[in-house]
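Let me begin by presenting the structure, written as structure tokens, before commenting on it.
Every protein chain except one is present and positioned as in the full complex.
Moving on, here comes chain A:
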Amino acid sequence: MSLSNAAVTVQTSDWQAVCSRHDLVAQSGVVVWFEGRQVALFYLPEHDTPVFAVDNQDPKSGAHVIGRGLIGHLKGELVVAAPLYKQHFCLSDGRCLEDAGQSLQVWPVRISGEQVEIGLA
């Protein structure tokens, strides 16, 4: 099985395993250390795209907390609510729904066998 983050159109053949599928928490987020960055992984086992990878740093507070946010579905988009000030970011492309000036970097990510892999852009 190989499903990549749909909205990320980066072509990559260079995938790096970051953790095991069992490290993920269903309907919620965990954080991995990836190439010196903090990346939040959100896992929706029943969804077409079961895993999303976004920057863990909240642009508004500066704190690395996005991975601890609540997942939701708003206006047709899967989103995460930042835990401190509750602004919403689209999981697919990192866009902030409330403030166009904020956004989160996103990475291609897939589940390959028991491994979770992030694509090197």
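The rule we apply is simple: a contact is a pair of C-beta atoms (placed from the backbone, for glycine too) under 8 Å apart; a residue touches a chain by one contact, two chains touch by 3 or more; residues count from 1.
Keep this in mind: contacts and distances are computed from a predicted model.
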| item | value |
| --- | --- |
| Name per UniProt, for the chain absent here [options: "ABC transporter ATP-binding protein", "Formate dehydrogenase gamma subunit", "Nitrite reductase (NAD(P)H)" or "Cytochrome c oxidase subunit 1"] | "Nitrite reductase (NAD(P)H)" |
| Touching residues (missing chain, whole complex) on chain A | 18-19, 23, 25-28, 30-33, 35-38, 44, 46, 57, 61-65, 68-75, 78-79, 81, 83-84, 86, 88 |
